[in-house]
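Please read through the structure below; I'll follow up with questions.
Of the protein chains in this complex, all but one are displayed in their positions.
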Amino acid sequence: MNAQGSTAQIDLNSDVGESFGSYTLGDDAAIFRSVSSANVACGFHGGDPSVIAQTCRDAAAAGITVGAHVAYRDLAGFGRRFLDCSPTELADDVLYQIGALEAMAHAAGTAVRYVKPHGALYNTIVHHTVHARAVVDAVKAYDPELPLLLLPGAVAAEIASAEGMRVVTEAFADRAYTPEGTLVSRREPGAVLHDEELVAERMVRLATEGTLTAVDGTEIRVEAASICVHSDTPGAVAMAAAVRAGLEGAGVRIGSFA
Amino acid sequence: MNAQGSTAQIDLNSDVGESFGSYTLGDDAAIFRSVSSANVACGFHGGDPSVIAQTCRDAAAAGITVGAHVAYRDLAGFGRRFLDCSPTELADDVLYQIGALEAMAHAAGTAVRYVKPHGALYNTIVHHTVHARAVVDAVKAYDPELPLLLLPGAVAAEIASAEGMRVVTEAFADRAYTPEGTLVSRREPGAVLHDEELVAERMVRLATEGTLTAVDGTEIRVEAASICVHSDTPGAVAMAAAVRAGLEGAGVRIGSFA
Amino acid sequence: MNAQGSTAQIDLNSDVGESFGSYTLGDDAAIFRSVSSANVACGFHGGDPSVIAQTCRDAAAAGITVGAHVAYRDLAGFGRRFLDCSPTELADDVLYQIGALEAMAHAAGTAVRYVKPHGALYNTIVHHTVHARAVVDAVKAYDPELPLLLLPGAVAAEIASAEGMRVVTEAFADRAYTPEGTLVSRREPGAVLHDEELVAERMVRLATEGTLTAVDGTEIRVEAASICVHSDTPGAVAMAAAVRAGLEGAGVRIGSFA
Partner (left out) sequence: MNAQGSTAQIDLNSDVGESFGSYTLGDDAAIFRSVSSANVACGFHGGDPSVIAQTCRDAAAAGITVGAHVAYRDLAGFGRRFLDCSPTELADDVLYQIGALEAMAHAAGTAVRYVKPHGALYNTIVHHTVHARAVVDAVKAYDPELPLLLLPGAVAAEIASAEGMRVVTEAFADRAYTPEGTLVSRREPGAVLHDEELVAERMVRLATEGTLTAVDGTEIRVEAASICVHSDTPGAVAMAAAVRAGLEGAGVRIGSFA
């Protein structure tokens, strides 16, 4: 409940559907008890059609919003490696993935309601204008109403906004922030937060006041309508549950932006 | 022109969009001058997203109907090898392919209007009840109005019809038929016809009278609303053009069934 | 110690190196504490070059013999689905996999010392003469001295023996046997044994007397110079350790056949 008496709301998103064939990754069922939005792998970095289908059915049953977690075509690298593809190749790869997921979501009684780039693609379009535009073009060609879930300040966000598209930005629950509002590099000590209680408190502040405490102690504003919680790290499930419990305990409504 | 003065109509379909990356297969542009329906590869046996996108744009520009040419997941074997996948895997693979193609078709201003299984899958569901049902289930889950293009007599056709779905059957322009109405095996001499004029004449008879002359000289009835012409064999383009010219010369209207 | 005072010896083999990119499968380090032979995935059903390289280094460090676990080209199905490839395709795929593994093994200071087909290929060449011959041809072309690890009675074993090649047959630690000496189908109750102590006792009998008790209580002879223990099922590590401990406790020497 903020000063105006209205209830704060925020989305919790996580990566799911990343298992492949005999390979299981993450505990999607457990994560689904905490999040409101599911970034579903589309088969290019993880996920196979049967995994994706089951994930869509589970998301639909749990009332969780489905988003397309699009990636570079790199199963061997789990989409975590930059691939210097042409903008045409990238746009077509993105479109293909969204469509494939949409069919699975549709058969499960739901639909793709947003797009979130994965891994190296997510990081690349923070600064790589050509790839950023390719992703935006693909989403726009599919459905100009489909929101993009991005890092605040990403060049892809500027391009999408300029195209009149909706951009939703996210914060990372377990990451430390610089005074400038960017993520502390994972190579720095203290980049990743492990204290569930602290993380939950931070996310409540974010949801209710739009602020976070940076590593140097300064208060910074972070614009985020969604919070990303991890799904495949040790303690991920507990962290997601703690964040949800903290938010609910503070009266923050958890619901998807899409 | 049949006895009632009405104009006979038939569809000409061919496989396109099968190129992959640096690999080119077939002369789609040339084939597009003859056919009315395009069986577009969906990426599992051939086709990559950029090839598929371009194929959809070309089909849309030429006014050709787009169908999903779904296949076993086997790029190395071009979908020509039976793969003993589970029915769930197969149904999900088919659904994924239809959806991926639909996104590309949609961005090109057209849509997937039918489904035709490719290669080993096409042949398998003539007799393999489990795989036939999986394909039918997938198409029905996607859109129960979407017609299936199949071999006459295929068990998949029975299953789809029993589900209330529309089945369209096809004849093969350059293949000899047994007196029972099945294709003469490619292992037999004379299984494949190479005489363009003869093939064109046969297809006119098929379109106007619904009959073909079998290898033993008997006249057989062949139920086919579409004629399949090859796209990647030597002489394929010329054969397709000859069939079209023959049909048009006989006053048969060429148009898609979907 | 058998009647003649000589020490019985047997091999313990298990499947390893099956992780892929971000996907981890099995606990190879734990399994390496029990086995004497490592069936290392070669990249076609599981395993990527870095996983394989690390597995070879670990096997070399532990003094475990490396074998090539060759499979149908089917990463999505983990090599568990029959693929109706041509014998030429199969033989070339097998040869390619052996060579790839050999380079990794060589760089790790060891070498490929046997070949064991994986999953659907293992089961198929029990009865499929054409695929059995293709596998045998590939191994022979690579090195006619390389032994094949197979199911007793497999048609591939007959073909390899007729070619003058060495065949080693194996028993399955946790599987029940029919009076005819074949495995009880997994669809039957009691097909899989879960009692570690019982399994260990059975394997001691097998190693020292060459016999097992079939499901109907009859004693059967089972010819096996190696025992396969699973690596990726619940309890696999404990079962492997129990079998090893049982054998060692009974004075059976554990060592590879190759």
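Assorted remarks:
All chains are identified by letter, namely A, B and C, in their written order; residue positions are counted from 1 within each chain.
As a convention for this text, a residue touches a chain if its C-beta (ideal position, glycine included) is under 8 Å from a C-beta of that chain, and two chains touch if they have at least 3 such contacts.
No experiment lies behind these values; they were computed from the predicted model shown.
Here the chain not displayed is in touch, across the complete complex, with A, B, C.
Among C:T88, C:T129 or C:T218, only C:T88 touches the chain left out of the display.
The chain that is not drawn here is touched, among residues A:D11, A:D58, A:E89 or A:E196, by A:E89.
Of the residues in subunit B, those that touch the hidden partner chain are 20-25, 46, 48, 75-78, 80. The set of subunit A residues touching the chain not shown comprises 73-74, 76-77, 81-85, 89, 120. On the side of subunit C, the interface with the absent chain consists of residues 43, 48-50, 52-53, 88-89, 92-93, 95-104, 106-107, 141-142, using the contact rule stated above.
We adopt the following convention: only the chains that are shown with their structure count from here on.
Subunit A and subunit C carry the same sequence, and matching their CA atoms takes a turn of 180 degrees, rounded to a multiple of 5. At the subunit B-subunit C interface, residue numbers used by both copies make up over half of all numbers present, so the two copies contact each other through mostly the same positions. Residue positions 76-77 of subunit C each touch two or more of the other chains.
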